[in-house]
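The complex is shown incomplete by one protein chain, all other protein chains being positioned as in the whole.
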Amino acid sequence: MTTAAHPSSVVSEPTAEKWLRMYRCMQMIRHFEDRVNDLYLRALMPGLAHLYVGEEAVAVGICEALRPDDYITSTHRGHGHCLAKGAAPDRMFAELLGKEAGYCRGKGGSMHIADPDTGNLGANAIVGGSAGIATGAAFSAKHLGTGQVAVCFFGEGALGQGLLYETMNLASLWKLPVIYVCENNLYNEYTHFSETTAGDILARGKAFGIASESVDGQDVRAVHAVAARLIESARQGNGPALLLCNTYRYTGHHVGDISREYYRSKQEEQEWKTQRDPILLFAAWLTGQKIADSAALGQIESEVKAEMQAAVDFAIAAPYPALAEVEQDVYA
Amino acid sequence: MTTAAHPSSVVSEPTAEKWLRMYRCMQMIRHFEDRVNDLYLRALMPGLAHLYVGEEAVAVGICEALRPDDYITSTHRGHGHCLAKGAAPDRMFAELLGKEAGYCRGKGGSMHIADPDTGNLGANAIVGGSAGIATGAAFSAKHLGTGQVAVCFFGEGALGQGLLYETMNLASLWKLPVIYVCENNLYNEYTHFSETTAGDILARGKAFGIASESVDGQDVRAVHAVAARLIESARQGNGPALLLCNTYRYTGHHVGDISREYYRSKQEEQEWKTQRDPILLFAAWLTGQKIADSAALGQIESEVKAEMQAAVDFAIAAPYPALAEVEQDVYA
Amino acid sequence: MPETAQRELTFAQAVREALAEEMRRDTRVCILGEDVAEAGTPFKVLSGLVEEFGTNRVIDTPISEAGFTGVGVGAAMTGMRPVIDIMFGDFLTLTMDQLVNQAAKIHYMSGGKWKVPMVLRTTLGATRRSAAQHSQSLHAWVSHVPGLKVVMPSTPYDAKGLLKTAIRDENPVVFFEDKMMYKLKGPVPAEDYTIPLGVADVKRAGKDITLVATSSMVQVALGAADLLEKIGIAAEVVDPRTMWPLDEQTLIASAKKTSRVIVMDEGYGRYGVTGELASVISEGAFYSLEAPVKRMGAMHVPIPFSPPLEDLTVPTEQTVFEAARALCGKA
Partner (left out) sequence: MPETAQRELTFAQAVREALAEEMRRDTRVCILGEDVAEAGTPFKVLSGLVEEFGTNRVIDTPISEAGFTGVGVGAAMTGMRPVIDIMFGDFLTLTMDQLVNQAAKIHYMSGGKWKVPMVLRTTLGATRRSAAQHSQSLHAWVSHVPGLKVVMPSTPYDAKGLLKTAIRDENPVVFFEDKMMYKLKGPVPAEDYTIPLGVADVKRAGKDITLVATSSMVQVALGAADLLEKIGIAAEVVDPRTMWPLDEQTLIASAKKTSRVIVMDEGYGRYGVTGELASVISEGAFYSLEAPVKRMGAMHVPIPFSPPLEDLTVPTEQTVFEAARALCGKA
């Protein structure tokens, strides 16, 4: 994959192939998470997991604009980021089950998937905790002159963490190639973001001299277009950006968060799912543009479903790490 | 002292008496610091101290707008705040020398002067460290309905600390009566603030939904006017404010910082001292308005000088705390 | 435990009841934390409190652990009695400056003038499959800091009595709750009671070996004691209940009586709580000891996610039983 070109130039408009790859990736995330939920319900998964369902357009739109050697940092709700950056579902499922075949040999689990091969610096279970890491990766990229860009994904809840402002200030001062991507899905766990977030989110980025834009996070093409532009600008040495993606998580904060009416209405959920679904919206556009007909899209979905089931089966069958591993890799 | 009234109303314009009290207080800070420096040069002071010389108009302009029971938090460069809020110089000097008669029985020293009687929650040697404390005092004021306001003084270096943004967000959400006063004296220790501060300082406050204004920190009347307005507004329940005071420290970062040319020119220092001195500017206005003639102002200065010398003498003669005190007051 | 104790409550209920009673008693007591109000925390420990006390006293915060801990410090100095809720003990990392450089030192630095009557409640404990950033037991850090008090209840009864005392204390108190213990049941009297800080509790009497255990390890010690009984070893289980103040005398007296000691704690075994407790015992009972005090803590590794690995990292009834048997020469 080469540098994503400026989307406004006709020459570099994503080709049908690219659009379909993105569609496939969104389906992959959706069905991956569906299998995760199923593992939880069947009591096959240790601990909990935070699903990315509903937010697929953000990870896919952005990661499609990245080079394979670009960096990302991810969050507790990280499966979508990992997949969009190129992780293999079977090794991800293995990680979620604590198996040796997992990306972290089972030591990390859902909230810590990391993979140098796809530039994934790691999911992070400390809200906001990866802002320094992403900024540091951008620091390396600049100092080593590699032309890499780092994307720091975070939920709007991380706007509560002072570290974010410390690192935005540093990135702005040093013109580091880092994109701060705020995924505003409206909730910090069980609390609406308006109860935790004063003022204006974009203004926070701008106050630190950072180019700040917002985008409809359910529209993968819009996300991709603005991301490609901001990433390219950062790559050219113009410094960091903040991209606010307005989105929604369809399910609970984690797989165990089933009764949600005390903090949000079923109607709200229903509206997002039916009217703002990123996959449905993208599918409608793809068929409208005659890039694919619904049979072709259905074919993609079936393939993905089968692939996810095979990946789960692989993970379930995979062995746990040897017990002696517990004391390995504490130090390099 | 009663609530400072809105300065735009003619009725409540500060009286001559008030202007002269402010002038005296500025002189007090200047001569207090002069004695501190002298103690250092005579090797009579343990450790170091950070002088407030040049910045007097900020502390005085603001504290004059506070009620005695209003709160302040101060910084490593805190002598001016403490004096302006009503602390007695003799007990301050005693604290600086580690004597039992000091505000903290000698246990705090220059960077930790605290005094419940004057609403002084304490100087703080952690840059930005008091943002939570001041915000918490405002939280109490609101919850207990006392009508008090808290002022959080901090140097522009504290803009680097994430805690400040966390607490500004909280104060804004909860409409707490706290005024964040940023004293921009251009330097974080030996580094110019432009090397450490991206974007726009006032925009940082505004981004959190906080009323944010800047003022010439060398003009005590201007500082007082805007402070009175912001404080009154906070007291009425309209939430926090950020006040950026542009000022300058005349001397080193601390008393031992003598050769400063590697980070700032003598000429720059000279310009501030001769053209922007808050005491000279205020004196010129006072005499121009015929509130006092220069003889009267000179008289004030002599009185203050004598008072400071007496206070130093008191502190030098005062005893150290008993050794057994070392283990006292760890717990209440 | 008083004879009147009839009711059984879970650990979570005991914590909630302590808070509710203190909030009724003293309107200055308020709670600040993430998802503490309608959600009642992810562990549901605070369920129902916002309904009784309202959102003015049970206050949802942004995800700003340093910020709202700092607000707690300032509020405590100026007339409130805040209870700060830090969801996972792992997030203490974010509060250390406010807790250690501010809360712990303000009383002393001000020559005794300002006080910080604040409680910071947080959690500890592994084996919840939460991986390295949500499984730590970091109480050793705060126990190291003069100016803080540190409470580690191991039963519903202790949790309620100690939390009430902590809220009434004039100092910053860090209160650790074991996440895995929230559903543990135990007797809790309905009438008002408090437990002083600094008084250890002998949870089981015995003469052959002393098991000093904190928080989550108390149940493990009691389980091991049952196993030991079967092979004729009478283990005494001593729970210090508070790391600071520390009831040295009770620990030393038990050690002198039994002459063999194991100290167990779920924090990391290195440079942690077990080193202090073992040293206090060695210093005080050296000439009565038959063998060096044995320490058992969490393995010196970040807590792994993978269940079979995670389970290896903490002492269990079985590993304690075996260590005790060996120490008593019955291996």
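Each chain gets a letter, A, B and C, in the order it is written, and its residues are counted from 1.
The rule we apply is simple: contacts are C-beta pairs under 8 Å (C-beta built on N, C-alpha and C of every residue); 3 or more make two chains touch, one makes a residue touch a chain.
Not measured: the values here are computed from a predicted model.
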Touching partners, among the displayed chains, of the absent chain | A, B, C
Just one of A:L51, A:A114 or A:L243 touches the chain that is missing; which is it?
-> A:A114
Just one of A:C25, A:A137, A:I179 or A:M308 touches the chain that is missing; which is it?
-> A:A137
Kindly state which of the options C:Q13, C:S64, C:S254 or C:T274 is in contact with the chain not pictured.
-> C:T274
Would you mind spotting which of B:G78, B:G108 or B:P240 touches the chain that isn't drawn?
-> B:G108
Of C:D60, C:D97 or C:D247, the residue in touch with the unshown chain = C:D97
Note that chain B touches the absent chain at residues 46-48, 98-99, 104-112, 124-129, 157-162, 188-191, 195-197, 262-263, 320-321, 323, 325-327, 330
Which positions on chain A touch the chain that was left off?
-> 71, 73, 102-108, 112, 114-116, 121-122, 124, 126, 129-141, 143-144, 150, 162-163, 166-167, 169-170, 173, 328-332
Identify the residues of chain C touching the omitted chain, counting contacts across the whole complex.
-> 90-94, 96-97, 100-101, 104-105, 108-109, 131-133, 138, 140-141, 143-147, 243-244, 246, 267-268, 270-276, 278-279, 282-283, 286, 289, 291-295, 300-302, 304
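Simple rule for what comes next: only the chains that are shown with their structure count from here on.
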Most remote chain, CA-based centroid, reference being chain C = B
Indicate the whole-number Å distance between the mean C-alpha point of chain A and the mean C-alpha point of chain C.
-> 37
From the C-alpha centre of chain A to that of chain B, how far is it in Å?
-> 46
Where chain C touches two or more other chains, by residue = 61-62, 64, 66-67
Residue list for chain B, restricted to those that touch at least two other chains = 162-163, 166, 169, 173
